[in-house]
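Heads up, one of the protein chains got dropped from this complex, but the rest are sitting where they should.
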Amino acid sequence: MTIDKGDSAIEFRLDPDSGVPTYLQLVQQVERALRLGYLKPGDQLPKVRDVVAALTINPNTVLKAYRELEHKGLAAGRPGQGTFIQATLEQVTLPELAGLRRTLLGWLASAEEVGLDEDGVVALFASGLRDFFKTRPAADNAGTADHGTEGVA
Amino acid sequence: MNVIETSGLGKRYGKSWALQDCTLAVPAGQLAALVGPNGAGKSTLMNMTAGLSVPTSGTVTVLGGHRAGSPAALNGVAFVAQDAPVYKNLSAGDMLHLTRNLNQGFDTPFAQARLAELGIPLKKKAGKLSGGQQSQLALTLALARRPRLLILDEPLAALDPIARQDFLAAVMTAMADDGVSILLSSHQVAELERVADYLIVFSRAHLQVAGEVDDLLGCHRLLTGPTAEADTVASQLTVVQTRRGGAQTHLLVRTTGTDDPVPPGWESHPVSLEELVMAHLRASNGLSGPSLVQPAGPSLVQSAGPSLVHPAEQTEVNR
Partner (left out) sequence: MTVRTMPAQPAQDTAPPPLPWRRMAWPTWRQQRATLISVPAVLAAVSIFLLIFGLKIHHDYAALVNCPLNPGGQSGACAKLFSNFNSTDWPLGNICAILMGLAPVLIGAFAGAPLLARELENGTFRYAWTQGFGRERQAIAKLALVGATLAVLAGAFAALFAWFSQPFLYTEQMNVLTETVFDTRGLVFPAFTLVAFAIGAFLGMLFRRIIPAMAATLGVYLALRLGAWAVRGQYPVTAVTGNADLFNGYGTPRLPGFPWILNTWYTGPGGKPANQSVVSKLLDQYQSNPHPKLSLTRTLAQQGVTEWNRYIPLSRFWPMQFIEAGWLLVLALALVAATVWLVRRRAA
């Protein structure tokens, strides 16, 4: 079945076993596309009916994802036309990325010394991540779209 | 607006009640999944909502208060019964013509285009089409009527996986385009998890669970911890199902929100829709399943309104 792609630059896909709720997966994919440059301000997000036809999910789920993006200030709906990107995500510069990566590898080495295996590392990181972002004030997630709440990628 | 409202609805055939004491309010613009074992009362509810049968007790109204089966209800509600009945010796084109004559509004170009896209020939007798094609034909006729409520009785049961996905995609697209509300029944929960907004669970002619899926998933958790503490922990919570092992026990509990404190030493996991439904069904049956599973304490969840529990705060919930 060929899907009419319309004017959208990206296509969504779902990972049903990831444990991540569907609407969040859509949000994350938009944010990833923004980071990687597939989406720029002014681009139109896929029409709800196209997403629904392709993925066989509930349109309310897609609407929820788009509302979340609007709430974060990343997108805005234009009545009768669709939902459009209206902001970018801060690109983390390459040196910053490299520095973070070095720190991470160092921490992983410490974890291995203590005797934590791969699953243990993942569990520890996941719970820490959850607690970290839970304590952030809500204002961080609205208005400026500087931080994305990206799950474990 | 509530697209379906029932109050104390019941239906009796002879001496036995096929459905009893059902009170529901299903919000509009959503897909309500109706699940439960065979004979639980799903078809009975659907037949009464479509206006095909008359309640023995209680009432059922649709589309914001119209009596089910009244002219306004018939106009706005489309029903596809189990086995997608069509006139076997009429062609698809004849069925289009017939449905157009029998209804106020009918989108003929849409119906023709859809049938062409699905590869269903207009001249062939409907009885000669495959099961999947007959289902799609029945769905096309229903959708072309542009109803505000679409009732589908076990539409996926006889379809192969591709046909199933095509059917669901068509239904989802109709929701996206028209905002049509859907009531869809199945005895398989897994395939509905991606599409259901609202869940209705029937077992043994009674309503067991009714509520928005987000709310239901938000207020159920699976707690895992040592068996030694299981009874103490269980006594402080509303337990739907217990699975007790020698050292480790799982408790499926109902909470008031995701932020309830987890007992120390216990883990808390989200619950999938299928797990939730199965747990409630087993609880209502008082069944003891395979060796590790023991029946939970009675926790029949009778719905008194649209949502099962009203969470104290609306937290973002897993979907």
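Which chain is which? They are A and B, in the order written, and residues in each are numbered from 1.
Rule of thumb we're sticking to: contacts are C-beta pairs under 8 Å (C-beta built on N, C-alpha and C of every residue); 3 or more make two chains touch, one makes a residue touch a chain.
Because the structure is predicted, anything quoted here is derived from the model rather than measured.
Colleague: Taking the entire complex into account, which one of B:Gly8, B:Gly39, B:Pro71 or B:Pro226 touches the absent chain?
Modeller: Among B:Gly8, B:Gly39, B:Pro71 or B:Pro226, only B:Pro71 touches the chain that is not shown.
Colleague: For the chain left out of this view, which of B:Gln30, B:Thr61 or B:Thr99 touches it?
Modeller: B:Thr99
Colleague: Which one, B:Val35, B:Val86, B:Leu139 or B:Ala163, makes contact with the chain that was left out?
Modeller: Going through B:Val35, B:Val86, B:Leu139 or B:Ala163 one by one, B:Val86 is the residue touching the chain not shown.
Colleague: Of the residues in chain B, which ones touch the absent chain?
Modeller: The missing chain touches chain B at positions 1, 47, 50-54, 63-64, 66, 70-72, 74-79, 81, 83, 85-88, 90, 94, 97-99, 101-105, 107, 109-110, 113-114, 117, 138, 145-148, 169-170, 173, 177-180.
By definition in this document, only the chains that are shown with their structure count from here on.
Colleague: Taking the touch rule as given, give the residues of chain A at its contact with chain B in the complex, in rising order.
Modeller: By the definition above, chain A touches chain B via 1, 16, 19, 21-24, 48-49, 52-54, 56-62, 64.
Colleague: Please output the residues of chain B touching chain A within their complex, sorted ascending.
Modeller: Touch list, chain B to chain A: 29-31, 165-166, 168-169, 172-173, 175-177, 194-197, 270, 317-319.
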